[in-house]
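Structure below; questions to follow.
All protein chains but one are shown at their positions in the complex.
Letters A and B name the chains as they come in the text, with residue numbers starting at 1 for each one.
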Amino acid sequence: MRRMRMLVLTVVIASLLVVASMGSAFAQETTVTVWAWQFPADCAQASMERFNALYPDINVEWEIMGPGDVYDNLLLALSAGEGAPDAVCLESSHLAQYVALGGLLDITDRALPYYDKMETAKWVEARDEQGRIYAMPLDSGPVAIWYRRDIFGNAGFPSDPESVAELLDTWDDFYEVAKLVKERSGVYMFADPGSSDGRLFEMLLWQQEAGYVDRKGKVVIDSPKAVRTLEWLGKFHKEDLVQDTSPWTAGWYAGIDEGGVATIIEAVWMGGFLWSWITPGSAGNWGVVPLPVWEKDGVRSSNDGGSTYAITNQCPEEKIEAAWKFLEFFTADRQALVAGWRLLDNFPSLMECWTDPLVEEEVAFFGEQKYRKVFTEAAKKIPWWNYTKDYSEMNSIAQVYLTAYNLGDETDAQEALTQAAAEIRARTGRE
Amino acid sequence: MAKQGQEIKKESLFKKIRKNKIPYLFISPFFILFAIFLLYPTAYSFYLSFFKWNGTGPKLYVGLLNYINLFANRPFKQSLMNGVIIFLEYVPSMTLLALILASLLNSKYLKLQGVFRTFIFLPYVTATVAVAFSFQLLLDKKYGLANLFLGFFGTEPIGWLNTPNLARICLSSLVTWRWLGYNMVILLAGLQNIPLELYEAAKIDGATPTQSFFRITLPLMKPMLLFCILLSTVGTFSLFEEPYILFLPSRGAGPMDATLTPVVYLYQTGFRYLHFGSASSIAYALFIILFLASLFEIKILGEKK
Partner (left out) sequence: MSLKVSSHSLREKRLKLRGEKKKMHLKKTLVYFFLILISVAMVMPLVWMFSSAFKFRAEIFSYPPTLFAKNPTLSSFFSLFDQYPFDRNLFNSFFISASYTALALFFCSLAAFGFAKYQFPGRDYLFLLLLGTLIVPFHVTMIPLYVFYRKIGWINKFWGLIFPGMANAFGIFFMRQYLIKIPDDFLDSARIDGCSEFKIFLGIILPIARPALTGLGIIFFMGSWNNFLWPLIILKSREMLTAVVAIRQLQGVLRVPYDLIMAASALTVIPLIILFLVLQKQFIAGITKGAIKG
């Protein structure tokens, strides 16, 4: 009897202790640090309350910096083995470099259930050679043409999306329209810096399933398709048909806001920038049409940017679960993604969102157009593309030769790209 | 016998050190720090320059390949070329201007020399990063003061930072702005060391001020000028923060790599693309080139006595 009592007492005390310790474990707040730039952070903010309600013990601490700074700082922090955050937002363009460096946490088992739910292309950069997964796709960057209805109207063109899409059927049509718009209203068709950042060139290449490298990783930036594209772009620079401003600078914003350019060839996320701060004043004057094609039956879609969330390998063991919860919620929770899409055009890579009623909404800023539909359609047929781990180096090399061609220092497009290809091969050790 | 002698010698050396332990103690911190923070890294850098290494994975021995690639590929050669162009763009004119200003401030007939000296020297103490951002604003195509000023003379707005040649000129002017005062102050000190009697004697002999400038000032100032030019040479090829901030989106490379200096290239190779091996080879090649260039300058400028 006494022994029995002792036993009960022990059990009670023990269970009390367990409960107490569990209680304290629950009460303990886990802080997950995240490096990101303003855009994804703002999108996440829209669903932060839901996240906090769902995971009251996880505290997310954002550190906001420019995307370029995220990459520079993360590279050094991973290489140093110190100073990296728990989780980080990375554009697909730069992801592969970090996967190759071995600085991200292998999340294969956790990510696998989502494999079929995401846009396939987004996994390419997230995996290493053995197929292990290191990042969760967040958003994709289907590309279309944003255009100013009023400028098209003033230049004597129709301005409704159907007619403009017809007008801009091929890239040659686009060029002819550019000449007429400039002639009739003095407005440039689009902006692209003579000292090129390479982004537009890349978009146009990916539309044609061309790019820096082919599927085997061989350098093909000197392909006929690339030469054709560069020559096409060069025409605009040589004939003063393009506004020579660098993206994301004061002059570029002013050009968009003051009606200095008729179109922007850019990915879906541009929308959020347009209405939220670049040009809220021109609401109602915008429209969206699919990309022109290079030849008959070409694809009217391409990709630019798009991001992922990853956990770094410096995330301490006890925080990995919390970091994963953060990743899972913000990349795979339909409601959170749709909220980001609505807020700033953060286009979900999670495909089930593409049937959301949001797609059918008419939006006043775009003259009551169902513009999200254009991007959803584009997203379904983005041609194969691959950034690879050498993207930032290849892009910086391409910039040099593209600029040389735009400014007339190199008059032959084939020669410019042959040189670029040779330098890329030499510096990255690719074929 | 010989062994014994050696032992005696050893003992005496040891004794010598013990006897002089105080001065050795005083100078030892320098040599300890020198070994850790200079000697070891310099040697290790040399070692690394024969490997391919991304900083974390295994090191792959590649022999001279890094050096061969350096001179076979465009960027390093271009960075050296950029250095030469930028050097020619600003060093002669800046040094001359500094000499003229120093002569003016050395003249007895002027007032307020101290005030002028303060103004001209002021840029030297300011952080380049801070000023480079103000330069960006001043040079902005649309909202910058430079184009507003030129606009008064009917010039179209110029995209200063967008074309290779202008980009280098902007960089050169930022460097001139920062270093003019420094060079002037050094040359001024040199001028003040020249005895006034020399000039008076020349004047009695009927020499014009221009003549005495070329006959007296220049020859006597040669060591100072050489010092300034040597410093500018090393400085030009090692430019980093000026191009890095002025051309921040390309991390200092500028349009068509026009402002890619050797050290900017070294930074990019090492700390943006993590090619630690080739970055080390850049560092060494630059070290040797600068060393030879300095010797060359000393020979050219120092000989004509």
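By our rule, a residue touches a chain if its C-beta (ideal position, glycine included) is under 8 Å from a C-beta of that chain, and two chains touch if they have at least 3 such contacts.
Keep in mind it's a predicted model, so treat the numbers as computed, not measured.
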| item | value |
| --- | --- |
| Selected residue (touches chain absent from view) among B:62, B:91, B:229 or B:279 | B:279 |
| From A:81, A:113 or A:408, residue that would touch the chain that is not displayed | A:81 |
| Given A:48, A:124, A:250 or A:422, the one touching the chain that is not displayed | A:250 |
| Contact partner of the left-out chain, one of B:75, B:164 or B:190 | B:190 |
| For subunit B, the residues touching the chain missing from this view | 13, 16, 20, 22-27, 29-31, 33-34, 37-38, 40-42, 44-45, 48, 55, 101, 104, 109-110, 116-123, 125-131, 133-135, 137-138, 142-145, 148, 177, 180-182, 185-186, 188-190, 193, 224, 227, 234, 238, 240-241, 244-245, 248, 263, 266-267, 270-271, 276, 279-280, 283-284, 286-287, 290-291 |
| Positions on subunit A contacted by the hidden chain, ascending | 37-39, 63-66, 68-69, 73, 76-77, 79-83, 248-250, 253-254, 273 |
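What we mean here is this: only the chains that are shown with their structure count from here on.
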| item | value |
| --- | --- |
| Subunit A-subunit B separation of Cα centroids, rounded to whole Å | 41 |
| Subunit B partner contacts - residues on subunit A that touch it in the complex | 68, 72, 75-76, 79, 101-102, 193-195, 197, 244-246, 248, 250-251, 254, 392-393, 396, 399-400, 403-404, 407, 409, 419, 423, 426-427 |
| Interfacial residue positions of subunit B with respect to subunit A in the complex | 54-57, 69, 72-75, 140-143, 159, 162-164, 249-251, 253, 255-257, 268, 271-274 |
